[in-house]
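Shown below is the structure under consideration.
A single protein chain has been omitted; all remaining protein chains appear in their positions.
By letter and in written order, the chains are A and B; residue numbering begins at 1 in each of them.
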Amino acid sequence: MSTELFVQYLFAGITYGSIYAIVAIGFNIIYNTTGIINFAQGEFVMLGGMIAITLLSFMPLPAAIALAVIITMIIGALIEIIFIRWLKNPSVLRMIIITIGLSILTREAAVHIWGENIRALPYFVGNEITTIGIMGARISPQVLWVVGVCGVMVAVLHLFFRATSVGREMRACAANRLATILCGINPRNMVTFSFVLSAGMGALAGCVMSPITYSQYDMGTGLAIKGFTVAILGGLGNSGGAVAAGLLLGVIEAFSVSVVPLAFQDAIAIAILLLILFVKPHGIFGSGEAARLKAF
Amino acid sequence: MKGIVSKVVMGAAALGLMLAPPAWAENIKVGAILAVTGPMSFLGGPEARTLEMLVAETNARGGIDGKPVELILKDSTGNPEKAVSFAKQLIEEDKVVAIIGPSSSGETMQIKKIAEDGKTPLLSCAAAEVIVDPVASYVFKTPQKDSDAVRSIYQEMKKLGLTNMAVLVDNTGFGKAGQEQLVKIAPEFNIKVVENEVYDKAANDLSAVVAKIKANKEVQAVVNWSVVPAQSIVAKNIRQMGWDVPIFQSHGFGNIKFVEAAGAAADGIIFPASRLLIASDLPDGHPQKALLVKYKKDYEDKYKENVSAFGGYAYDAFIIFEAAVKKAGSLDRDKVRAAIEQLKGLPSATGIFTFSEKDHNGLTIDAFQMMTVKGGKFVAYPAK
Partner (left out) sequence: MKRILPILPLLAVVVLVQLVTAWTGTQYYLTQMTMAAYYSLLIIGLCVLMGYAGQISLGHAGFFAIGGYLSAALTTRSLVPFKEAALVRLLDNCGMLHAGKDLYGGELLVVTPWAAAVFAVLVAALIAVAIGIPVLKLKGHYLAMATLGFGIIIYRLVLATPWFGEADGISGVPPFQLFSGVTVSGETSVRILNYYLAWGVLLCGLVLLINLMQSRIGRALRAIHGSEEAADAMGVNIARFKLQTFVLSAVFAAIAGVLLTHYNGGIGPSEAGVMKSVRYVAIVAVGGMAHLWGAMFMGVLLNFLSLRGVFGSYDDAVFGLILIVIMLFAPDGILSLITGRKKQAVTVPTVQQDREV
C-alpha cells in the first residue's frame, strides 16, 4: 500500500470515527446522569442539520447553525420534560422503548415537515470539489472541520465536567444520586440539562457533517446504531473510551475496503464488536464494576 | 329466547355491514402500491404525488369516458410483505381495474404471481428487466430497460476511447439489476470491469472505497449505477480526491436533488435519462414536448419541487392505464390487459410506448437521451 493510499484511508477512517464518537458521547452524557440510553440521539443530529438548512434561507451560515443548535437544545429539553421527567422509577427496558418511540415519532414528523428529499448545508470553505493535499493524499477541507469541531467539543466537555460547578454536579449525579439530593442538588434538573447538552452536541455535529453526509429525515437510525456500537465498545459512560473506540471503528472500516467487499463491511465491523464483547463483556475501555451497577 | 336470537342476528348483520366494502360501482378504481415513506421514498414520493395530480386533473376533465377515477393509494414503505398484503387486498377487496407500482423491483417480483393469479394488470414503476423478461401476461413496466441504459453508456465510452472501468453500485434492487447488466454486456463493447463494488444505500461517506479504486491505475472511467442519494457522495468523493476520471451514472440520477447534493462535483457527469429532465430544450416538433412541458409545469406549480424521472414512471403508468381503458371501452381487467398490449406509439413522459404480446415494456433504446450536468442543470449531451 502506497503512503498516499494509506493517508487517504486514514483520513476517511478519522472522518467516520469522529462522527461515530460524537454520537457516542451524546449517548454517554445522558447515560451518565440517568442510566438511560437515549435511542433518539441520532435524531438530534438529523434535527440540527435540517433546522440549520431551513434557517439558512433567512440568515448567514454561522447564525443559522447557532440558532439550529439552540432550537435543538430546546427540543431536547422539551422531550425530557414532557416524556421523562415525571416518571417515577422507570425500568431500563421501559426507557429503551420510550426513547425508541420518540426516535420513530421525530423521524416521522421530519418526513412530513421536510419531505423525503436530501438536503445539505453548503461547504464552510470552498465547494464540493475544493481539495487540499496532505502527504500526497487529497481531502476536502470540510473533513478538517468535522475532525476539528469534534475535537474541540470533546475538550470543552472535558473542561466542563472537571472545572465548572454544573459539570461537577452532573458528575455527582452520575456517581450517587441519593447523595446528590442530600447535598441539595436537584438531580431532575441535571437530567434535563444532560438532555440539553447532548441535543446541542448532536445538533452541532449534524451541522458540521451535513455538507459531507447530507441531511435526510431518516439518517438518525443509522447514526444511532453506529454511535451505540461505539459507546458500548468504549465502555458505556466513558467518553474518552468513546473517542478511542470511534476512531478505531472508523479506521477499521476504512482500511477494511482493501480486503473485503464493501457490501460486507458492516457485518464484519459488528462481528468484531460481538467478539470483543464476548471476550471483554464491558467493552475495551469499560470496567465491569461500573457496568454491574447499571445493569437491568 | 326469540329475543336473544333476533339480537344475535341483528348484531351479526351490523357486523356484516361494517365489514362490507363500500359499493361505488360507477367509479373507475385504480390501485397504487408505492413506497411513499421509508428508505425508498425518494421514488415513491414523487410517484404518489404525480398520480394524485393526474387523477385530480382527469376527474376535473370529467374522468375517463365520463366516469370518475378513484385512486386507492397504499404506502408499502418499501416492504415486500406489505406489498403482498396490499396487492391481495386491492385485487380482491377493492376490485381495482389495475395496479400501479410498486416502486422497487424486489416488491414487484414478490407480487408478480399475485397479479397473474388475480388476473389484474400490474404497471410496475421499477426498472429491473426480470419484471418483464420472461413476459408474464398481466405484468408491465414503465421505466426504460437497464440493458438499453448500459448500451447507451458503453456507446459513449467507446466514442471516448475508454475501455477499463470501475463499477460502483448501490445495494438496492436497482443497483443489483444494473450491476448484472453492466457485467453481462461489457464484453460486447470490449470493455473490462476492473473494479466492482457495492455500497450501502445509507452510506455517509465513501472516500475509502473511492481511494481504493483510484489506487488502481487501470481504471479509466467510473460507472456509478445507483438510485439513492449516496450516488452524489461518490461523485463528490471522487472530485475531492482531485481525480478527474470521467463519471458515468444511470437513469437513477434523474432527480435534480442529486445534482444539487453533488454541487460542483456533478458537472460533467454523463448519464442516459428520460427527456422529461430537459423538456423545454427539446425541439418544438418533438412528439413528447407538449406533454412533458405541461407535466413539468403542473407538477412544479402544485408541489413546489422539481419534477423527477421517477415521478415520470408513475405518469407513464397512468397514461397507459387511461389509454387502455379508453381503447377497451370497458372496465373488464382482461379487456384492459389486452388493450395495453395493443397500444402503439403512445407518447408519455419516459418515451413513446409501443407494446406487444412479447414486449411488456414498450420502450426502445430511443427512450434514452444522453445527458450531462452543466452549471447545476441537466443538459443534452454532448453539451452545446
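What we mean here is this: a residue touches a chain if its C-beta (ideal position, glycine included) is under 8 Å from a C-beta of that chain, and two chains touch if they have at least 3 such contacts.
The structure displayed is predicted, hence computed values, not measured ones.
Chemist: Checking the contacts here: which visible chains does the omitted one touch?
Modeler: A, B
Chemist: Considering the complete complex, identify which of B:89, B:137 or B:354 is in touch with the unshown chain.
Modeler: Checking each option in B:89, B:137 or B:354, the one touching the absent chain turns out to be B:89.
Chemist: Can you work out which residue in B:46, B:121 or B:175 touches the chain that's missing from view?
Modeler: Residue touching the chain left out of view: B:175.
Chemist: Out of B:81, B:188, B:218 or B:366, which is the one that touches the chain we can't see?
Modeler: Of these options, the touching residue for the absent chain is B:81.
Chemist: Out of B:110, B:124, B:142 or B:249, which touches the unshown chain?
Modeler: B:110
Chemist: Could you list which residues of subunit B touch the chain missing from the display?
Modeler: 12, 15-16, 19-21, 36-37, 73-75, 77-82, 84-86, 88-89, 92-93, 104-107, 109-110, 112-114, 117, 128, 134, 171-173, 175-176, 198
Chemist: Given the full complex, what residues of subunit A touch the hidden partner chain?
Modeler: Against the missing chain, subunit A presents residues 34-37, 83, 87, 89-98, 100-105, 107-109, 112, 176-178, 221, 225, 228-229, 232, 236, 261, 263-264, 266-267, 270-271, 273-274, 277-278, 281-283, 291-296.
Note that in this section only the chains that are shown with their structure count from here on.
Chemist: For subunit B, which residues are in contact with subunit A within the complex?
Modeler: Going through subunit B, the ones touching subunit A are 37, 39, 41-42, 45, 171, 197-200, 202, 204-205, 207-209, 211-212, 214-215, 229, 232-233, 236, 239-242, 257-258, 260-266, 305.
Chemist: In their complex, what parts of subunit A are in touch with subunit B?
Modeler: Against subunit B, subunit A makes touches at 2, 4-5, 8-9, 11-13, 15-16, 19, 108, 111, 115-120, 123, 127-131, 133, 137-140, 209, 212-214, 216, 218-219, 222-223, 253-255, 257-258, 261-263, 265-266.
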